[in-house]
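Here's a slice of the assembly, chains where they normally sit.
Note that the chains are named A and B in the order they appear, and that numbering of residues resets to 1 at the start of each chain.
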C-alpha cells in the first residue's frame, strides 16, 4: 500500500532533489547512496518501499518542478541527464503541488490544509500521509501563551487569532488530518507543548528538527571523540559559507540566530560543557547550493598540553538533505502504522536539534535508530499499545 | 596493593611523559585530562589507583630520566615548572630503569628479563606487573616457522636460536614471568600464535597494538559517520608530518611500511571497502614531538554528487600517548586480577590495529570498553573461571 509524502516547500531545492531522486530510484536510474534506510541495518525494517511513495505538497513559489530540476542540474546538484530522462514524470508531479492555501484566519487555513491532505490520501488510496516541512526557515517565533496549552490554542484559533507561525500551523493541520509531521527545518513546527498534546490526542507521531547534513554532522562524531578520550575542548569556532535560497534566507538575522543556536547544541550535549567560540553562517551568493564550512577546534590534553585540529567540509546541501527527507518520510510512516504517537526521539540521528531526551552523539543516535527500526513490525502494524513495541 | 608498570623503552618520549604525568597526578600537580580511565564511565571499575602504580623498565639509551624530561619541557611536551617540581622523584625513578639485558642467546636473555620482572615485583610487593612496549618501532619481522607453534618456539629457543624479534622476546619473557603485556607499538610483540598459546598457558592477558593517538583516531569516528549516512567514500589520502625519535625511525622504510599498513585498516573495517588513496608518514625533524596530519576525503552522495572534506590534526604525540599507557597498564592489571587471559580485544579503543575480532569504529570500541570495565570485579578479583565474567 502506498504512502504519501506532502512537502511544505515542494518547489525548493531540497524538495525537488528528493522528488527527482525518488523518481530516479524508482526507475532504476540511480542507486541508493545517501539513503540511510537503504542500509542493511535498516532495510529489513517494516518501511514502505521507496517506490511506494507518492508526492504532493505546497509552495508559495510558482517555478515549475521541471524548471527547478533543470536549475539544480545547472548548479551541479542533479545530473543533467537524469533531469532530462525524468522530465515527463516531473511534469506529471505538478498535479499534486499546490499553492499554499490562505483563508481569512488561521483556523480556516488549517482546515483547508487538512482537507487537502485528506483529498490527497483519498485520491491515491494512501495508507497514510507524512507531512514534511522543507520550506524556508522562519524567524524565531514570538512566544504566545496559546503555545503552551492545547485548549488555549484551540480557543485562540477559534477566536480568529493569528497565534501560530506558519510551520506550526502546518503541523497543527497535519495532526488534525491524522498525519505524521516531520520538521526538517529549524522553524518552530510541532515543537510547542500545545501541539505535542494534539499529536498525542490524534495518535500521530512527529519528528524533528533541522536536518543534520554538514558541519553539525561532523561535530556529532568529533565532539564525542574528544569526550571519550577525556580531551578538554577549549574552543570550537565554525564558519559556514553558503549560497542558495537557504543561504540567502539565513543571511537574515532572525533565521540566522535560529539556525546558529541549533548548531551549537551538539557541543553542550556531547561534551557536557560549552567551549568558547561561535558558529557563523555567512551568505555567499556565488556558492550556490554548496556549502563550505571551516571549523577550528583547540583542545587540551595530558598535563595541559594544547593541541588543535581544523576541518573543512564542502558539501552539496540539497544532495545531503534530500535522501534524509525520504528516510524520514518512510520512518515516520512506519512509526505511525506501528501505533507510535508523539515525539519520535529515536530519529535524533537525522537532526541538528533533536526532540526530547535524545543523545547528540551520532553513534548513540545510530544505535537508537537501529533499535527503533528493529522494533518496527514487519507488516507495518504495531501491537496496538502505542509504544511501538510490537511484542 | 600496588601494581607495577614495566616500560620497554623507558627513556623514550612516551615513557617519560607517562612517568612524569603519573608523578604529577600523584602529587596533585596536574589533573587527569587525557586519562580515559579517569572518566566517570570507567572510574568506577576495579582498577588500581593511579597513585598505586610503580614504574620500572628497560632502555638501550642512557639519557637520564630527568634530562629527558627537561628536553621534553624544552620541546613543549611537558610544562617546565612541572619538570622542575618533580626532579627529585625523576632521579629516584632511575633506580628501576635498567639497560636491556643481553645474554648469549635469546633463551638466556628472556630468562634474565623474567628474573628482572620477578625481582621488581618482589622488591615492591606488587600485586602484579604489566609490561608495556613503548620502544622504538621495529621493522616488520621476518616470518619464522617457530612463530606459529609454541612447542616449536620453545624448541627453537632451547636450541639457542635467534627466532624472535625483540618485541616478541619481551612478550615471551613477560608471559613466562606471569605478567600481562601491552603492545603500544606496531612491532610484532605478542601477536604470534605461539605467544598467544603461551599467554593462555600462563593465564596472562595481553593487549595491542599500536596506540591510536592522532589521524587514525579521527578516522575511527569519521569513517563510521560516512558509513552510517550511506555516503560512499571514494578517496581517503593522508599525510603525516612528524619529528621526534619516533618520526626519525618511521622515516626508515621498514617501520614506515608497518605503521602505514596499520593506519589504513580502520577504513576497510569500518567502511567495508577500501577507498583509493594512501597514508604517508614523512619525517620532518623540525616538527619535534608534534605531528601535523592532513587528510583529504572525497565522497559521493545522493545521485552521484561528489563532495569533499579535509582535516588537519596538530597534536603532541607523546602527550596523547602517555595517558593511554597509564590507562592500559591499569586495565591490563585489572583484567589479569579478574582472571582474564589471552588477547584483550575489549581494549580495541586504544589501538590503531586492535587484536582479534574487534570493532574499528571508536563508538563501538568505547561501548565494548565500558562493558568490559563494568564487568571487572570491584575488588579486583575475578570469579576464577578465566573468562573475566565475575558472576
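Assume a residue touches a chain if its C-beta (ideal position, glycine included) is under 8 Å from a C-beta of that chain, and two chains touch if they have at least 3 such contacts.
Here the structure is a predicted model, which is why all the values come from computation and not from measurement.
> If 2 of the identical protein chains are displayed, how many copies are present in the complete complex?
If we count all chains in the complex, we get 4 identical copies.
We take it that only the chains that are shown with their structure count from here on.
> From the C-alpha centre of subunit A to that of subunit B, how far is it in Å?
43
> Which bits of subunit A are touching subunit B when the two form their complex?
Within the complex, subunit A contacts subunit B at residues 17, 20-21, 24, 30, 32-36, 38-39, 76-79, 82, 217-218, 220-222, 224-225, 228-232, 300-305, 307-316, 319-320, 322-323, 349, 361-364, 366.
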